[in-house]
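The excerpt is restricted to a subset of chains, each kept in its original location.
Each chain gets a letter, A and B, in the order it is written, and its residues are counted from 1.
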Amino acid sequence: MVATTPVSPVTAAAVGDALATLRERSPLVQCLTNIVVAQWTANLLLATGAAPAMVDNPEESGVFAGVASGVLVNVGTPYGETAAAMEQAVAAAGRAGTPWVLDPVAVGPLLGWRTGIALRLLSVAAPAVVRGNASEVMALAGGAGGKGVDSLDTPEAALDAARALAGSHGTVVAVSGPVDHLTDGERLVTVANGHEWLTRVTGVGCALGALMAAFAGCVEDPLLAATAATATLTVAADEAAARTAGPGSFAVALLDELAALTPEALTERVRLG
Amino acid sequence: MVATTPVSPVTAAAVGDALATLRERSPLVQCLTNIVVAQWTANLLLATGAAPAMVDNPEESGVFAGVASGVLVNVGTPYGETAAAMEQAVAAAGRAGTPWVLDPVAVGPLLGWRTGIALRLLSVAAPAVVRGNASEVMALAGGAGGKGVDSLDTPEAALDAARALAGSHGTVVAVSGPVDHLTDGERLVTVANGHEWLTRVTGVGCALGALMAAFAGCVEDPLLAATAATATLTVAADEAAARTAGPGSFAVALLDELAALTPEALTERVRLG
């Protein structure tokens, strides 16, 4: 943190204000994401109040990153062409000052190609936020990592790795889990909302990364942006889980609850630590 | 319009008859579309009564366009291989007389690569229908265009561009908006059904393009086909919006309503102008 950058405290009130700002500005979020979650990510952004645009080819991703409010890069199903597009987008985001979010899906020693892509992207321009599960964050920070998309580690176990990664890259690191942990290397925020069914719907974490890019595109402090995204998604999930009977209807209700969630209700219901 | 082609007037009765024809014939619709909306497009076609087939590689797209009832080409997330497949499909559709629909997602001066693809496709074979928002239609006709997937212009503002594009390419141009405007360069049809939530679900416009290809594959007049598709989708949306509470449940209900919509109800409820 540079002393001249004003950093508001990450409070429940600030989180509610961030949602109000997102609704006013409807940030344009460029998503370079995987084939599994592209539709869900776009629908979740639309439901919340942001504007998605999936420009993920190398001919156009750079120029679009220059006009987008925020950029998400998710390495869930990389291919030669989309990996090249990611590098163009991150370089252009860096030049334009567009905040970008890295979701290092399944990085680790098993999947070396995507791990190399993620590490290269980190060296091209510093992301506003890195969002992953504990295994992914530990792998990116130089640890062992998991074998797939599910984490074998707890967010608490990944805290040292998260702080180190945040410090070395000047970024916020958000670690998903039963209690989400977010840090900029100095401050630590936890969010204790959410429901087990979030793990039974594909792409919730991926869509959370996109929502972080949306908030980063309209509030200044990346830690507040990442926290507001996490709070918005998990508070809506609490509401959705309370009135549904399985993962199918839960996913549908989650979109409805995201659209219905008010800044006031968010401030009231978020459980920050 | 060539004098020897019989052109039925685009009436509410003709629109209902078109839906009855689609249900009888179950047209096979080849979709070369984007990764965001492929599932949604297929489900929307199936719910309405058409048969989707997503054949979008350059080795097979041409031969399939020769047997399909209609072809949709949507440039939402083009890549090298799928762009080549689009050119093969359009060329084969032209040779076989298969009607094809162009959805020029986000074309304009910012995204030059896809704009070039769309313009090249227009020169390979005349589409039955071009479907887009006002910004896209204006950009394709030589105007300025928007910066993303959302239109900054109204359909009314794009009417001159739509008529010019229709006239110069011998095609129908359908401009989406609160009131949809459709023209073949001479006739103008408006459809005033629909709901704001249609803009909160990703890919509704994209799926509408596919539905236009389905109707164009079983009714002769492309303006009737495009109008019937627009009417079917927006009348079903009216029903779905009336009984749901947010964009998630609205999207689910829209599929149910499309399957349940009868030709009679369509004729009764469509608001043509």
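One rule holds in what follows: contacts are C-beta pairs under 8 Å (C-beta built on N, C-alpha and C of every residue); 3 or more make two chains touch, one makes a residue touch a chain.
Treat the numbers as computed from the prediction; the structure is a model and nothing was measured.
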{"item": "Full complex stoichiometry in copies [only 2 chains shown in place]", "value": "3"}
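One rule holds for everything that comes next: only the chains that are shown with their structure count from here on.
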{"item": "Rigid-body rotation angle, chain B and chain A, from Cα fit (steps of 5°)", "value": "120"}
{"item": "Chain centre separation in whole Å, for chain B relative to chain A (CA means)", "value": "33"}
{"item": "For the chain A and chain B complex, residues of the former touching the latter", "value": "28, 35, 38-39, 42-43, 46-47, 51-57, 59-60, 63-64, 67, 81-82, 251-257, 259-260"}
{"item": "Of all residues in chain B, those that touch chain A in their complex", "value": "34-37, 39-40, 76-80, 106, 110-114, 147-150, 199-203, 244-249, 251-252"}
